[in-house]
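Now for chain A:
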Amino acid sequence: MTALLDIKNYRLDIGTFDGPVHVLKGINLTVNRGDTLGIVGESGSGKTVLVRSVLGIGPRNSKVVEGSISFDGQDITNLPEKDWTKIRGIRISMIFQDPMTYLNPLFTIGRQISDVIAAHEKAAGQGVSSKAARRARTEELLDQVGLPNPSMLYSQYPHQLSGGMRQRILIAMALAGKPDILIADEPTTALDVTVQAQVLDLINSLVEKLNLTVIMISHDIGAIATVAKRCAVMYKGEIVEQGMTQDILNRPQHEYTQRLLAAVPDIDVPPERVAAEVAEAKPAKRGNLLEAIDLKKVYRTQAGADFTAVNSISLAVKTGEIFGVVGESGSGKSTLARMLMRLIEPTSGDIIFDGQNISGLSGEPLRQMRRHMQFVFQNPHSALNGRHTIGDAIGEPLRIQTNMSRRDIEARAEALLDIVQLPKMFKYRYPHELSGGQKQRVCIARAIALNPRLLILDEPTSALDISVQAQVLDFLQELRSELNLTYVFISHNLAVIRQICDRTIVMKRGEIVEQGDTEQIFLAPREEYTKALIESGRKTSQAANLQA
Partner candidate 1 sequence: MLTFAFRKLLTLVGTMIGIAALTFLITNVAPGDPARLVAGPNATEDMVATIRTEYGLDKSLPEQFIVYMGELVRGDLGTSIVTTRPVLEEVMRYAPATLELVFVAMFLGIVIGVPLGMLSAVYKDGPLDQVTRIFSISGVAIPAFWFGILLQLLFSVDLEWLPVSGRLPLVTRPPEFVTGLLLVDSLIAGNFSTFWTSLQHIILPAIVLSFPCLASILRVNRAEMIEVLQSDYIVAARAHGISSFRIIALYALKNAMLPTLAMIGLRFGWMLGSTVLVETVFDWPGIGLYAVSSALSSDFKPVVGVTLMIGFFFIVANTLVDLAYAWIDPRLRKA
Partner candidate 2 sequence: MFGKIIRNIAIAGLLASSVLGTPASAFERTDKGNVIVFGGRQAIPVLDPHIRYDWSTRMMQQAVYDGLVKYEGDPAVIKPWLAEKWETSEDGKTWTFHLVKNAKFHNGDPVTAEAIRYSFERGLKLNKGVAWMLKDFLAPEGISVVDDYTVKFELKAPYTPFLSFLPWWYIVNPAQVKANEVDGDYGQKWLTDNEAGSGPFKLGRWEPNVLYEAEAVADYWKGWPQGEENRPAGVIYKIIREPAAQKAALQRGEADIVEGLTPDDYVQIARAKGIAIEDHKGMTTFGIKFNTQQGPTADINLRKAIAYAMDYDALIQVYNGAASLETSPIPDAMRGHIDVPGIPRQDLAKAKEYLAKSGYPNGGITLPYVHVAGLEEARRIGLVLLDSLKPLNINVEIKPEQWPNMVANGSKVETSAAMTSVYTTPVSTDPDAVAYQYHKNSWGQYFAMMFYDNPKVTEMIDKARSSSNWDERAKLYADIQTQIVADQPEVFGMLQNRRWARRDYLQGFQFSPVRFTGEVDIYPLWVKAE
């Protein structure tokens, strides 16, 4: 039996102003009928370019330098556009990462799917079937991906549906042509934890029911392990390791794979190192650095209704601890964090920092207060002004809050770069020239420039790759002990929370569901919601599959 998909020594360059970039460097990959192959890699590894090349929708300005891709015995490396219509979407189809942007917002679900069906029928040379027939087929597909009430969905628009439903619709579209190969490009990344698990379940059940051949790419090893029997690890345009998923997870051969696996925070592993440290510090007398009393934020929606983002939250952060806030998107954790900083005005309630009520401050006193508490934002890509050099960005708090001379600020900026382990040369660079992890370090350097006492970290690692995330988390902990900082750490990732937080609150719809010692919460959750949260986190975590 010949391989269904055979990629041989495939090399691809993308031409840029700075010369060609070698995106894929000699990829060799075979997929047989019935295979489920996972490709793991972090951003920039070339995995998306690879699978898009298989569909003939690779990036512009790209050039195949060497090698070939053949599908079912046919060489499709440089297939003309008109021949692609017989393959694309019919024999090979694809589901995409972000279900919102991949559905056309202006057309109904039914229209989009039945158009795909019509296109396939046309490509197959048979006449396009009637509208009613296509509708029936569409509803059948919608039913197949587990969507309720297909006939109503048919005339709905993408914006009326939830993220999970949209992802199911994309899957339905991909299945419309009864494809030989289904490529899934990060199908769960943009979804909430609980929804992720459902979508992975769906893919698994479809593989079983329809005997699909699946190539799934993801940065999330847990997700790969859930679906794929075989697995390939990509790093900087190369496949560094491939084999059975179980083998790779248990006995990674390549140094990168090992590093990657080690970096994945495990929800079920108690954080020994951190726990030890905390235990050590415990005897010291610790007062409350930050307190929030009955904080509330109510937004008025355009329709005129009130929407309570944060409802009567009280909390106390002790000096020197890492205080975790965990919750799904929409739970109000970001609003809470910004209120603590007075970046958003609370509707009611008090914030007490170091014994001083700061909720009534404004103007100069507020500005003065700001040097003691700093914020690190979720997305380092937009938290830095693209027009300022790194040196300017780090020096900015100093220029605003102190009257240090220009030279002193320069020197201090260099010192700060040192602290965050970046070369001094970087002060002349611009943000877009830095990687995500480097940018987040710059953000941290900026935050600690004024020697604050409290850092509020709003999902500081969620925009970063896993290996980078691990580095940043380690670095944050080092920094805390070096500079005697107190953290409020906000995350949706339970594993990360467990790894570093001393105490944690769990939030849902603006309210605290559960709070207490982190370990306690993880070992013996009291509330149903917390349990469900931990369970779905576990499902996508690597450990679950290793044990399976």
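Here is how the candidates were picked: all candidates are chains of the complex that A comes from, given by their letters.
Throughout what follows, a residue touches a chain if its C-beta (ideal position, glycine included) is under 8 Å from a C-beta of that chain, and two chains touch if they have at least 3 such contacts; residues count from 1.
Remember, predicted model here, so these are calculated numbers, not experimental data.
Student: Could you work out which candidate touches chain A in the complex, given the options 1 or 2?
Tutor: 1
Student: Report the residues of chain A in contact with candidate 1 in the complex, numbered from low to high.
Tutor: Listed in rising order, the residues are 55, 57, 81, 85, 87-90, 93-94, 96, 98, 101-108, 115-116, 119-120, 122-123, 157, 159, 170, 173-174, 176-177, 302-303.
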